[in-house]
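The complex appears here minus one protein chain, its other protein chains still in place.
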Amino acid sequence: MSRISAFLLRRRGGERWHWTDVFTWFWLIAGFLVMFGPAAWLVNSSFKTPAALAEFPPTILPYVTELVTVEGYDQPLPLYRVTLEDGTERVLAEVRRIGIVAQMVDPADPAEVIRVNINQRTPQRTVSFATENYVQPLVANDFLRFLWNSVFVTVMATIITLLTNSMAAFALSKYNFRGRSTVMMLVIATLMVPLSVIIVPLYSVISAMGLFNSLWGVILPTVATPTGVFMLRQYMLTIPDELIDAARMDKASEWQIYWRIVLPLTAPALAVLAIFSVVWRWNDFLWPLIVLSRRELYTLQVGLNTYAGELNVQWHFILAMTVVTMIPVVLVFIFLQRFITTGIAGTGLK
Amino acid sequence: MSRITLSKVAKAFGAVKVLHDVDLDIAEGELIVFVGPSGCGKSTLLRLIAGLDQPTTGTISIDGKDVTRVAAADRGLAMVFQSYALYPHMTVRQNLAFGLENARMPRAEIDQRITEAARMLDIAPYLARRPGQLSGGQRQRVAIGRAIVRNPTAFLLDEPLSNLDAELRISTRAELAALHERLSATMIYVTHDQTEAMTLADRIVVLRAGRIEQVGSPLELYNTPTNLFVAGFIGAPRMNFLPAKIGETRAGKTAIRLEGAGPLEVQAASAAAHGEVTVGLRPHHLRLVSDGEGGIPAQVKLVEALGSETVVHTTTANGDGMLAVLGGQHKVSAGETVHFRFDAADLHLFGVDGLRIEAVTTP
Partner (left out) sequence: MDKPNNRLISLGGAAIAAPLGWLARAIDPPLRALQKLGGTNAMAAFFLAPNMLIFGVFVLFPLLVNIVYSMTGGNALFLTNRTFVGLDQYERLFSCANYLDPRSCREDLFWTAVWNTAWFVVLQVTLMVGVALVTALILNRELKARGFWRAVFFFPVLLSPVVVGLIWRWILQREGLLNFMLYSAGGEPVNWLVERDWAFFWAITVSVWAHMGFYALILLAGLQAIPKDLYEAAEMDGTRPVRVFWRITLPLLMPNLLVVLVLTLIRAVQIFDEVYVLTGGGPGTSTLFITQYIYEIGFASHLRNPGLASAASILMGLVLIVLTLFQLGVARRNDRRSGKT
């Protein structure tokens, strides 16, 4: 019984293994596999050639069949390890396959054609990373463009978000003016208005302003986040008013007070908001999908979805580009994970 | 170095009036202390002078110039805040320089002023540190330094010692007094601690509930408090208050009957107009006498023997608490009944309205 308590009450204690310990480790290890496994499998698959991707059962490592250039043949030929009728093993190149018989040649002696039952041969394979999966969509297709669009949207939106939100939060936390509570009410009331509730009229607003098919049309509606204003204001309220008074005595203008005193002191909250803003804007999907209809304006998310929605899905490209899309967020995760998790625990925003 | 004049200054936050028509003249080079219990409006008064808040009515002038509507930055004053309000993200040097930079002072002069202030306050070794890396006392010096470099017309200090521990407070108090001596600048100092006020002030302003109760030098306030509040507030431990009745007046002398004590006579015709009065006696003015000498009888509740003096907590016959601080060591124990006497000159008389009655007393 006390072991149940240990599970429920955070304490393990004792030396023997109890079922709660077993359950804990089961949950953690299963969690590890389920949470990381799919993404890891995706990354792994992204390095395989289309042929390797089509294989069932799939292999762990990205194998490719070795090719060899044989005199007298234009194309490189695939190499196979062959067991001949006399029991000897040889490495031969396959010229063509007819039914269950493969015609093969020895690369060193291309004149003689050997017929082999296809069950007697196994491909000679080596591990090889299909980096062309990455290079080709970036260079030949539009993904470099998409990448640039995503970076532009993310950086611009984040800078504007930080600036406008912090200015508003400053006014709402350090000034006493008429209508302040009204503004606060508005901010709180719209904290939870999701984009999906206003997309139809917002679309017409964007169109009327000529921002349809413009990256600014993606950026602007997202930057006045009530969440950011709210969070920064809560933080600024903890900055003592005496500091502001001191700065006023020090002949600082109100703008200087904001820029030189309040903003630096809000840095921890700004950092959290910046991280969130980067992740939000990088991951945005529905709104860019609506605003951007020209391919050269697509963000990575929209571009990726469009490519994945085509009838003939080129999985080897899609997988690689999904990895590219994941990279910034994974970097943020690796370096700033602690920041984010404490940020969430502290503010409850996502 | 300047004269600051407040006339009919009042301040209300919404419907709440925190200051009522305050009139005050602060002389050049004076160290004036605003003292009073919390909520008396002393900090508000300081903020009005600083320009951080605007008075609802009344005018404030510095050197004869009306500055009531002048912004804080342009009044030429410097303030030391209770929390010191040092910019936590700047080094000590940057803290000191911030105000001067805002005033567009040339770099060389800024450096020179900082060097001088740092030398004066012994903070030169910490110039590159941030406030978070300093001790409370060091921060306090930096806060004062930030005011000094500005070379202000007057210093405003808002409870600057309240965040220091007892020992440091006493030494810093002495340093502040020395600093005032040296700079001979006008200083307005706010505190709730009457000891601080007594030790530092040229003049003390006692405030209660948004009104000035009394203005005067520390000893004036101690010796002739104009009302019960000031009498109770100034001096530690607190003055004892005992109710008394006025008797007949004969030959210019009025008799007073203290509960449970012998009759007293005072030379004050004004006292005769009162039916009941309050007698004020400072604990230090009480003497222990033996049974037969006719002092005020009191029962001992608690004895604190401090060696150099003995503090005796007692209650009088009708249950009023009375505290006596007796010099030296005495053999008194709780439960015992003792008798106190005092010099007639040390007695204070207050009317029912709480105001002082001027009188010459004889037992």
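Residue numbering begins at 1 within each chain, and the chains themselves are lettered A and B in the order written.
Just so it is clear, a contact is a pair of C-beta atoms (placed from the backbone, for glycine too) under 8 Å apart; a residue touches a chain by one contact, two chains touch by 3 or more.
Everything numeric here is computed off the predicted structure, so don't read it as measured data.
Chemist: In the full assembly, spell out which visible chains the left-out chain is touching.
Modeler: A
Chemist: Please identify, in ascending order, the residues of chain A that touch the omitted chain?
Modeler: So the residues of chain A touching the unseen chain are 1-2, 4-12, 23-24, 27-28, 31-32, 34-36, 38-39, 41-42, 45, 54, 56-58, 159, 163-165, 167-168, 170-172, 175, 177-178, 180, 183, 186-188, 190-194, 196-205, 207-208, 220-221, 223-224, 226, 229, 253-256, 258-259, 267, 271, 279, 282-283, 285-286, 289-290, 301, 304-305, 308-309, 315, 318-319, 322, 325-326, 329-330, 332-333, 335-341, 344-346, 348, 350.
Note that in this section only the chains that are shown with their structure count from here on.
Chemist: So how far apart, in whole Å, are chain A and chain B when each is placed at the average of its C-alpha atoms?
Modeler: Measuring from centre to centre gives 65 Å for this pair.
Chemist: In their complex, what parts of chain B are in touch with chain A?
Modeler: Of all residues in chain B, those touching chain A are 47, 50, 52, 71-74, 77-79, 81-83, 85-89, 98-99, 102-103, 146, 150.
Chemist: Any idea which chain A residues touch chain B in the complex?
Modeler: By the definition above, chain A touches chain B via 240, 242-243, 245-253, 256, 260-261, 264-265, 267.
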